[in-house]
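Before anything else, here's the structure in question.
Complex shown without one protein chain; remaining protein chains in place.
Here is chain A:
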Amino acid sequence: MADVQENDWEGRYDHIDQILDAPGPRTDEGFMAGDGVKDFLRNQAKILVIGAGGLGCEILANLALTGFKDIHVIDMDTIDISNLNRQFLFRPKDVGKSKAIVAAEFIMNRVPGVLVTPYFGKIQDKDDDYYLQFNLVICGLDSVEARRWINATLVNLVDSENPESLKPLIDGGTEGFKGQARVILPTITSCYECSLDMLNKPTAFPICTIANTPRLPEHCIEWASVLEWPRVHGDKKMDTDNPDDISWLYAVASARAKEFKIEGVTWSLTQGVVKNIIPAIASTNAIIAASCCNEAFKIATSSAAYLNNYFMLIGVEGIYSYTFEHEKKSNCPVCGGESLSLSINREMILEELIELLTERQDIQIKNPSLSAPTKQLYLRAPPQLAEATRPNLLKKVSELIPDGGEVTVTAGTLPFSLSLNISFI
């Protein structure tokens, strides 16, 4: 090996080296068997892990054992007791500390010679130069918003003149016994935004149900959190991590349930509804994280063909998995280039169009601002422009733009704009 490190004891990589010493039947021609690939993996490759939670802990451990030695990890969360059933780098004494920092320390203690650099904060804090330093990015996130942000950021980084600017993004996600892992080559394969419509629609209860006709225990809980909390507590923000706040909601929801003869409000259900808790177990996270890291290893070393491009697992009934190529969308607002055609009723007002954009499964843009090539339609900021464009909300879209006109949609939280081609029916 080119650079033998003191921590690399005799036989340390005997398992991995069976793969790295010789090509296999499904190995790319560019594979540099032996010292070349080992040097790259162990001395040069730099990898970013986003999320140090259920998937993140597993990802960090796998990467370290696989031979990656320069690993960075970002997570803005602190450790909660409910993480301990699966986030195996944390102990009860760590509750309240930064996930990224504790995870990094654990890995460095356990796997000698690996440098893990933690960042306790948001991915949005970092700029393009930061992301450009990595060979690969692996995401183990539970937030759609964060995934959209990093996906768009990595697609925007791609500079056709500079092949190094293309950073493979490997994304994992789990829910209960189900999960998925995918490989995104920004601008080349389908991206996260291309598949937005595959997400399950979150359950939303109409406000009139909550206010007037509750039927389920969930309706009573929503009433307590959405209507009663602000009425009673005014501006005081609800802290869903504070058991006292959950207890208050539970008491209020229980009283309402009793009044309406609805059964089934429990403390745990209350917490589940207000925190939108998704069931999570170690085993599913292990499968998906392993799959993500396996792809990272194969891509970084060229030692074997890699996933093209989506692996989906359902373990509820037997073991069902489906591996397929998710197709790139030509009108994807992030990687597509073409604008999205939208036919709307000639009578539709701008406010309704905005509602449509928020609700459509393949768009899901919250609080968008809209503009046409020659004029602003509705801007949320700065306040003067918001004030000036607000009257447009009640105007018909057909009065604001011509048939076939272009509308550009932006949302402050997402680093891209969606271009619409609007026609009237």
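Quick note on the criterion: a contact is a pair of C-beta atoms (placed from the backbone, for glycine too) under 8 Å apart; a residue touches a chain by one contact, two chains touch by 3 or more; residues count from 1.
What we mean here is this: contacts and distances are computed from a predicted model.
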| item | value |
| --- | --- |
| Protein that the absent chain corresponds to, by UniProt name, given "NEDD8-activating enzyme E1 regulatory subunit", "Putative tRNA (cytidine(32)/guanosine(34)-2'-O)-methyltransferase", "Acyl carrier protein" or "Ribosomal RNA-processing protein 42" | "NEDD8-activating enzyme E1 regulatory subunit" |
| Contact residue for the chain not shown (choose from A:71, A:123, A:224 or A:313) | A:313 |
| Of A:13, A:134, A:229 or A:378, the one touching the omitted chain in the full complex | A:13 |
| Omitted-chain contact residue, chosen from A:277, A:356 or A:388 | A:277 |
| Touch residues of chain A, complete complex, unshown partner | 7, 9-19, 21-26, 58, 61-62, 64-66, 81-82, 84-86, 88, 91, 110-112, 176-177, 181, 203, 212-217, 243, 246-247, 250-251, 260-262, 264, 266-269, 271-272, 277-291, 293-295, 297-298, 304-307, 311, 313, 315-319, 321, 323 |
